[in-house]
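Contents: one structure, followed by commentary.
Here the complex is missing a single protein chain, while all its other protein chains stay put.
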Amino acid sequence: MTAGEELYKLVAELYPICRSITGDGLRRTLEVIDREIGGLEVSEVPTGTQVLDWTVPREWNVRDAWVADAAGRRVIDFQVSNLHLVSYSTPVRARLSLAELKEHLFTLPDQPDWVPYRTSYYAERWGFCASRRLVDSLPDGDYEVCVDSTLADGHLTYGERLVEGQTSEEVLVSCHVCHPSLANDNLSGIAVASRLARLLAEGRPRYSYRFLFIPGTIGSITWLARNEDHLGRVRHGLVLSGVGDPGGFTYKRSRRGDAEIDRAVTHVLARSGRPHRVVDFSPYGYDERQYCSPGFDLPVGRLSRTEFATYPEYHTSADNLDLVGPAQLQESLELGREVVQVLEGNRRYLNLRPKGEPQLGKRGLYGQIGGRSDAEERQMAMLWVLNQSDGEHTLLDVAERSGLPFALLAEVAATLEEAGLLAEATS
Amino acid sequence: MTAGEELYKLVAELYPICRSITGDGLRRTLEVIDREIGGLEVSEVPTGTQVLDWTVPREWNVRDAWVADAAGRRVIDFQVSNLHLVSYSTPVRARLSLAELKEHLFTLPDQPDWVPYRTSYYAERWGFCASRRLVDSLPDGDYEVCVDSTLADGHLTYGERLVEGQTSEEVLVSCHVCHPSLANDNLSGIAVASRLARLLAEGRPRYSYRFLFIPGTIGSITWLARNEDHLGRVRHGLVLSGVGDPGGFTYKRSRRGDAEIDRAVTHVLARSGRPHRVVDFSPYGYDERQYCSPGFDLPVGRLSRTEFATYPEYHTSADNLDLVGPAQLQESLELGREVVQVLEGNRRYLNLRPKGEPQLGKRGLYGQIGGRSDAEERQMAMLWVLNQSDGEHTLLDVAERSGLPFALLAEVAATLEEAGLLAEATS
Partner (left out) sequence: MTAGEELYKLVAELYPICRSITGDGLRRTLEVIDREIGGLEVSEVPTGTQVLDWTVPREWNVRDAWVADAAGRRVIDFQVSNLHLVSYSTPVRARLSLAELKEHLFTLPDQPDWVPYRTSYYAERWGFCASRRLVDSLPDGDYEVCVDSTLADGHLTYGERLVEGQTSEEVLVSCHVCHPSLANDNLSGIAVASRLARLLAEGRPRYSYRFLFIPGTIGSITWLARNEDHLGRVRHGLVLSGVGDPGGFTYKRSRRGDAEIDRAVTHVLARSGRPHRVVDFSPYGYDERQYCSPGFDLPVGRLSRTEFATYPEYHTSADNLDLVGPAQLQESLELGREVVQVLEGNRRYLNLRPKGEPQLGKRGLYGQIGGRSDAEERQMAMLWVLNQSDGEHTLLDVAERSGLPFALLAEVAATLEEAGLLAEATS
């Protein structure tokens, strides 16, 4: 089984669970993630806890929910798809006319066969989502409505996995875990982040990597509130979301716009040969909104494939297991690994023979018959690293200026270091 | 009557007056302006006064001027159009042959029916301007020439109107008032500036606005010389000239190139949907030359429609009441008002809940059913203002970065301020 197939399998396993920003579906999801990567630290934050400008809401759980017609037949059924129930619907048991019922029904007029995804976290109400076609077919008459949910004091749950590195400087990788049966907008990020964590944990990277599996908005706000004193250790960060669909990549820059993470991802994408676009920060989207709020201004960007809300399946029942695919998930994982490689390898060096070129030939580092019309890329890489290693430029600077691949520059930097021509700059 | 029609009416009233850089025509013009806006402070600066590197010239007035043929028939007549006389022509009464006369005649070879506009402020001479067709038709013979003018010690006259605002920081609006019967190149700026002054005087703006109605070059130099100690209060400035023709707008940046006025006008034009271009500063043009001289370097740009000297009617008798129109004048006035709105509203704010997003929902500032595919522009505007309000960015910065209209950002900033989420940055 390829890595992509394994990622897809994980997505498929998590797909049926009814997640929301709190509740048991979220807990079950974290259990699966812990099984995958091990060492997941799960936090339970009580309802009512003040977190920044917000308050941890009551916990929501649902046992069952349906709309039945006069004959008692369930015409809309939570058991068929958890998308049918507006997330955070309050409990209700009532008999309504069709007209009264319709005030609680949400459809997609433009996509008559799809069920929309709707939430009402902070306003107490109940509602159902269904296809337009179904709603249009409902005959007049009375309907029985049941939302067998609880909205009660409890906890907000989130998980984090720290892969300890050689330093306490951290790379933050964050994905949301609060969407129910939506495959791309939730599960793809979970799958790729989990696998990245597992791969990093196999070694001992330079940075420590902190993976957050959190409910959107309130989760990142809660984590930020509880870790406010430790944010100084976050050197780079990436929100992963919507990385399973077949579209090209979208990287959204951090609020800073030219943070190292921005330049690293841009470089990797530019050399990837894959269709992609890099867009400026805007204060709308996923949890980068919170990490990049002005009081924190963390260097956190977001990696997605097709930008959210720009593909028709977004926040509908069509964001299902057909939308995501093993190949896309694997490609996203690979891109993530390449970004990690750049972050890990991006150092500043000092040329220890900075006056004139060092004689590479006598060190066996140069072709020995001169006069050839073209220099090999590897030798160009050496010359670039030597020329730019004045303590001011990182390897990523050199990659950007030279147009050479980062990995090659990192490799020749190691060679030059061994040859005593280069040393890492310490300040 | 629309505002545009009123502006046009003022242009038409001022059109026949023989203005120059000094003299009674200029005084009559300022009287009309004062009637329009009230509170015009008129200065009279004596001939010979040293102003910076210049000297206030003698005052020029003309009672009559003509060229008559052997039969005594006036073939060129100042009474028909004041453009026929070279401005600042010295008095003369003589009989000349056609050949001698022609050395004093100016025509436009490429526009045989138009009369050029010519001046000779600083070299004592006399001359007449006429259409090429007329001059070509003059038969040989003697001609009687009369310039019944006075060039004598007197005064240079200019007017200024201060609209006092809440602060003593000033916006300078300058237009020249020294051209005779030229409609676009003179009167359009006077009309728009006058109306802008009247509109501002109806309220109490944040800035004080100083409107200068001055003869070109020598007038701004005189004003600068006499106000050298107070120039520090000039925060923004705009020269208005040539704002009545049907062409697209031209904004010429200040010498600084990125002054707030430059960015404000650029933003307004970019969002106006009107054809326009923004050009870099150059040391040629109208009085921005003086305000932007290196010893002052004031943040003063220039707003015109078609750039001067690039339309055929420029400095000819064809720059008449047919060239300018009510609609164009009104559009220019509106643009000026929009620029004023940006300057007035352009503040730096501090997000008072800068860590994470403040919870807009609990303050009634956010839609309550989540999961919708698109955010409304107004909510985006709030998020942008909150995100960028770190005390570093002005609303214009936010407008430029977000691509949202300035007015919307200013409106939501006020809403957020009321909600206690935002405060104006004081330093």
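A few comments on the model shown:
Order as written gives the chain letters A and B; numbering starts at 1 within each chain.
Keep in mind that, in the parts below, a residue touches a chain if its C-beta (ideal position, glycine included) is under 8 Å from a C-beta of that chain, and two chains touch if they have at least 3 such contacts.
Quantities reported herein were computed from a predicted structural model and do not represent experimental measurements.
From the options A:W114, A:W384 or A:F406, the residue with contact to the chain not on display is A:W384. Across B:I221, B:A318 or B:L383, the residue that sits in touch with the chain not pictured is B:I221. Note on the undisplayed chain: of the listed residues B:Q290, B:N346 or B:Q359, the one touching it is B:Q290. Counting the whole complex, the residues of chain B in touch with the unshown chain are 52-54, 87, 106, 116-123, 217, 220-221, 224-225, 228, 255, 280, 282-284, 289-290, 292-297, 309, 314-315.
Hidden from this view is one chain, which touches chain A at 351, 353-359, 361-362, 368-375, 380, 383-384, 386-390, 401-402.
The working rule: only the chains that are shown with their structure count from here on.
The two copies, chain A and chain B, are related by a rotation of 120°, based on C-alpha atoms and rounded to the nearest 5.
Rounded to a whole number, the gap between the C-alpha centres of chain A and chain B is 54 angstrom.
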